[in-house]
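Only a single protein chain was left out; the remaining protein chains are all shown in position.
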């Protein structure tokens, strides 16, 4: 077949500095790959066809960098961006790695830590703005607990809200024009994280002063860690107008955070997700927040980068084939209603309508008798996915 | 010690007809206990000290009951309520057992099924209102999918919203004065349920026309099925003013829905939950949505009923002991801030405050050096829970 | 493409009476499909191309059937077998549905229940033998606990062993020539099942008097419920010579037992499993222990039956393509050793070899420098699975 599946700018495929630059350290193992400079990562991504690159402040500028180190890194990073044409659509703050955040950043019991977290985020937003980022992601890696004995979840929510309200104003005040995207995760590194799912984040956003400025950044692996259907979470966010960004990767359900290559493990969910994003016209960045296996060497990291994008494009093609498969479409048409006889009873409430509906004779057993051909339909999908139709 | 732990009316302990009346059927086994009449359940609950009883329409009135059967059951149920003084604080609709709902009720692709679900709910609300229920619970047992090939999550959300908007109006129109409480569950009986967590429900509520009328009914087992911290979900709901009802039971994390006796498995989370409810002053019903083991006979079902309430009361006593334990309180005071020096930098945004905060010298390493005595504190809690202090 | 993927006798595809005959009852819902007679199921399976049919004693003969009812059913079942040529490769005992087994069958604390379980199993073995079954499966659905307060796991193991030792002798004594296959499941319907994984069963088997007669019947869904890699469990069983039977279906990891159509959810694991079974030459039955969605009607149940077999055959074809894909095979060759220089140090122990090996200069850093192209290889597999190469 040998299709090319070449990524294009309009695919809006992005990678974080920390994804391609991941050195393979894990809780039981030392680094296995050499660090790459931000500029080198930019060139690698450009060569493989990505549209953009994202970063945490400390991916780009080490937390203890001097001013001159900072200038040198930044200048070389910008040069690489100019040379390659790569965009920086998203930036974010590392509020989890440093020991100062050991008990939380915005939700720390220590006001000085909260002040430091705000300060660090403002500075990181400045950096993001300087590089053109229009989406600013918040993942509160340390906002949670191992034991609820000492930290109040209600206080923590109030503190997290206070921080976001403050930073929304900062964004407005500085004229950055950024949108914020909140990223949920159920646990790890904390025993339990606050606001553990995309749903919880969506609810929390409605309590913010500038809720219109704030949306979500759902991540495949994070919803899978709670055993949830990722596409359903994405659909809720989309329907609420809040899908500002997305983290694509893969994860074998409830266990440690794996951040695998997109589509490398849960193929069917990856298809439904791709089909959803393409069908609704999602146009924000598609960020591959994943990293290569620890077994990979530098060459294999490139295979990982290409693989993320290729699999997305293959699944996109499958979604098109699905939309044009006559047998599938015929079944779908059959399983979806065309009966308009209920229109007079459903829809907006009126006392008359309610009365009519309450007394409408509906034969429950007749309605129940009719099954749905979902095994047939799902089997057709599986065969389409497997290239067997 | 021989404390009595006698439930009182102000404890607002309630049980559903289906919990005490559970006959022990499961996916692999036939019923093991005889059905009990609603009136008999009311008497049992009153004898054991419960405050109220809740029901699904078809717990009380079988779906195929004739009008005269209905009258007879209702009359005998009301008589039992009068005799015992039990309240009916909550009612709900069974939208999951009948084959007609096999592919969903409010989210079915079949408009006639949606109409039937609405009709059934209005009638069940009438019944609930007649019996004095002020909270109306919605658990959409069949609102989900096994495969996303045929049912659209976005359409499903829109349909679910349409139904709730309609029923809110019906509630207003009829002057029932009910509040709605939405109950989330991640899966079972469907492969994946829509709006799978309390967080997702809270977000969805904000999209309703009468969102002020609608809150949540979180259930221990359901959040545990997604591996989540139940108290955190409850705290988010409480902070949002949406904790209209609560389902207390127990569940050994990610597996089939167990609905065990409250506090019978996850003791520490049950403590944190009780402590939370008591400390914030939650006064809505505390509903034990649980059932006895399938090994239990009728006598043991009573032990189950008593056990739910006793354990809550014991944990409530522990919460009081915790609040008055000098060593614990001293540690808590130490781990919580008393430093007000940050007040000038935190709080509501102003450009000046942001500027001051950005340039504030904060010694990250010094802040990081100070650990928290959470092992010590948590161990004190464990010893308090075990009665060893 | 329109490939036929027609099942053949040598594929040894079998279904249980309870799988095709599943009426769609679940913990929250009533039956949705009409029961089918055993004979009707045999005809359906034959029409769809299955090789054989399996049964629990009470799938075929209801537990309260009279002698004449039994004779009538059996005669009509045998007639259907003769007419269709379907085999009965496996039989098993229902030791879980009846209330008598509410606290276990072979592991019940009640000696009379244990006696009844043995008696029922001997009678069911007689029936299985009469119908030609050569594999006899044991799934101890009720052998477990909700609380460990009352039942001893050590006593339970001893009782389970006593029962199996007894039944092995019965098998020998009666000359049935059967092999026993033990089926593990981590939980459901009990809170925790004893011997919860295929690994635990393999260990237990080694403690039996006739361990040579006893192997395992691993089931995809059951290992997935514990979040485990099913193929790894199968490989351990195979390597130990104990893979006497296999239950093919699908399951979305840690949650209630789903028993979905083979390959309908976890496509990649299903591929590895198929590839394994085909490559090692597994020739025992391939039993689809699955059932159609509750949304299915009778016609869709047939789609389910065909789908199980088709997906297996498609994946088998993929395994062949994998074995002949030059790029994949070249990479595999590269990642597998051809270096024989270590042969003198590895293998059977001798003091000399140990001494030589201990002092062998091995450059750890050099060895570590070389990564593996597993991203590249895995991406090739994904593309092969998706029909994109």
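Each chain gets a letter, A, B and C, in the order it is written, and its residues are counted from 1.
Following the convention adopted for this analysis, a residue touches a chain if its C-beta (ideal position, glycine included) is under 8 Å from a C-beta of that chain, and two chains touch if they have at least 3 such contacts.
None of these values were measured; they are calculated from a predicted model.
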Contact residue for the chain not shown (choose from A:54, A:93, A:156 or A:187): A:187
Contacting the left-out chain in the complete assembly, out of B:114, B:185, B:287 or B:318: B:318
Absent-chain contact - pick from C:162, C:278 or C:317: C:162
Touch with the omitted chain, as defined above, among C:114, C:134 or C:291: C:114
Candidates B:83, B:330 or B:383 - the one touching the absent chain: B:383
Touch list for chain B against the chain that is not drawn: 1-3, 5, 32-33, 227, 252-255, 261, 263-268, 292-293, 295-301, 303-304, 306-307, 310-311, 314-315, 318, 368-376, 378-379, 382-383, 385-389
Where the missing chain touches chain C, by residue: 63, 98-100, 102-103, 109-116, 118-119, 122-123, 146-150, 152-154, 157-158, 162, 165-166, 169-170, 173, 186-187, 192, 194-207, 225-229, 231-233, 235-236, 238-240, 254, 272, 276, 280, 331-332, 335-337, 339-343, 345-349, 351, 354, 357-358, 360, 362, 364-365, 367-372, 374, 377-378, 381
Contact set of chain A toward the excluded chain (per top definition): 24-32, 96-99, 101-103, 141-142, 146-147, 186-189, 191-192, 225, 252, 254-258, 260, 264, 293-295
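Please note the rule applied: only the chains that are shown with their structure count from here on.
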Whole-Å separation of chain centres (CA-atom averages), chain A against chain C: 37
Junction residues of chain A, two or more chains touched: 227, 254, 368-372, 374, 378
